[in-house]
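With one protein chain removed, the remaining protein chains of the complex are shown where they sit.
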Amino acid sequence: MDVRKPIATNGGYWLPKFGDLWKTQIEALKAQFGKAIEEVRMPPDYPTDVPIVYVRKDEIVPVLNYLKTDSKMDYGFLADLTATDEQKEPRFEVVYNLFSHSSLCRIRVKVRVADGDEVPTAISVWEGANWAEREVYDMFGVKFRGHPDLRRILMDIRWVGHPLRKDYPLKGYQVFADAEPVDPTLLD
Amino acid sequence: MSKDGSVGFLTTRLDTIVNWGRKNAIWPLPFGTSCCGIEMMATLCSDYDMSRFGAEVVRFSPRQSDLLIVAGIINLKMAPVLKTVYDQMSDPKFVMSFGACASSGGIFNVYSVLQGIDTMIPVDVYVPGCPPAPEGVLHALLRLQDMVAKGETHSQRALAAKRNSGKVLRTTSL
Partner (left out) sequence: MQNSTTDKLNKGLPESYSIEHDPDDLWGDSRIIVNIGPTHPAMHGALRMVAKLNGETIEKSYCEYGYTHRAKEKLGENRTYHNFIVYTDRLNYCSALINNVVYSMSVERLLGVEVPERCVWIRMICCELARVIDHLICIGINAVDLGAFSFFLYGFHQREEAYTLIEKLSGARLTTSYTRIGGLAGDAPEGFESELKAWVAKTRKVIDEMDSLLTGNKIWKKRTVGVGVFNKEQCLKFSHSGPNARAAGIDLDLRRDQPCMFYKDVEFDVPVSQNGDVFDRYLIRIAEIRQSLNILSQIADKIKKGPIWSEDKRVRIPDKDVVYNTMEGLIHHFKFFMTGFSVPEGEAYTQFEAANGELGFYIVSKGSPRSHRMRIRGPSFWHYQSLSTMVQGEKIADMVAALGSINIIAGELDR
């Protein structure tokens, strides 16, 4: 193996198995949504393990819904929902890692979002996206439009700033004198 | 204690007897939050069996226990809770800081972690390790028992200081 030009990712492992399936799926996705798909990065050309589909921010919920329910796609399992701080404009990328229980392949959907902008919430597609979105809000400050309960989750509710942003210091302690109070309004 | 402030024969003897009792009947409150909690369970289980040293009755209520074992990470969200639990315990109370995270923050010098519980509450015994092996915990318990017998723990010293100042007449409740 040439060490100077390594195989970047495990796309090499899955490409022979799912390569054709991914191509047909992405063609179908493009035919269905057209301009809502901003960009597609496929494994051999870009160092990634599974295809990355960049979707325009406002159309993310229909795209996710299509990926979940359509019989050709059947990505019924939200494996992960997170974000990255790209340190350029637009600043954040919200990442949805999807997994299909029937064809056992994975796909990654990304949404580019600027600082202070809102992404439509995916709770209508997967109920389990609730806490993951709260965590993205807590850690990065990306807001989700239509989220029923967008509070901080890992940090104290009185915390200032968003720890996983690249400009937050690693040792930025914030001390509170008393414990986080019970919020009875959540139980009405 | 006589009127001039000197400690009489009966009181010191009584203290020794009471401390002997305290030493051999420590009721721990396990404040286990993470990895160290598992090792604490190992210490309490049949293989290492902490009850051999009189620390058998694990109480989860702070009002019923006298040894607070802080096992694991205390982060800044948890710190006020720990302080509340410590304040709820009745005197004399002893604190064991179990593991690197509780003692100093360990490998986690980050925004969310309290850098050692001794910045908040007085600690009597530190157990090093990440997490400490049960043998280390048993050693710490024996060391604590020595301290209790001699009246050297933070809480006992504070009580003694109070008593010698003459504000409190009797601190040993029988």
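As written, the chains take the letters A and B, and residue 1 is the first residue of each chain.
Definition applied: a contact is a pair of C-beta atoms (placed from the backbone, for glycine too) under 8 Å apart; a residue touches a chain by one contact, two chains touch by 3 or more.
None of the values given here were measured: they were computed from a predicted structure.
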Next item on the list: With touch as defined up top, name the shown chains that contact the chain not shown.
Entry: A, B
Check: Given the contact definition stated above, which residue among A:Tyr66, A:Trp126 or A:Phe144 touches the chain not shown here?
Finding: A:Trp126
Checklist line | Sole residue of B:Ile38, B:Val57, B:Leu142 or B:Ala161 that reaches the chain not shown, by the stated touch rule | finding: B:Ile38
Notebook entry, point to check: Mind pulling the chain A residues that touch the left-out chain?
Noted result: 1, 3, 6-10, 12-13, 46-50, 52, 76-80, 82, 84-85, 95, 97, 101, 104, 106, 108, 126-128, 130-132, 139, 153-156, 163-164, 166, 168, 170, 180, 182-188
Note to self: If the hidden chain were put back, which residues of chain B would touch it?
What the structure shows: 31-35, 37-39, 41-42, 45-47, 60, 72-73, 75, 77-78, 81, 85, 107-108, 110-113, 130-131, 133
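To be clear about the criterion, only the chains that are shown with their structure count from here on.
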Margin query: Please output the residues of chain A touching chain B within their complex, sorted ascending.
Written below: 154-156, 163, 168-180
Note to self: Quick check: in the complex, which residue numbers of chain B touch chain A?
What the structure shows: 76-77, 79-81, 84, 109-112
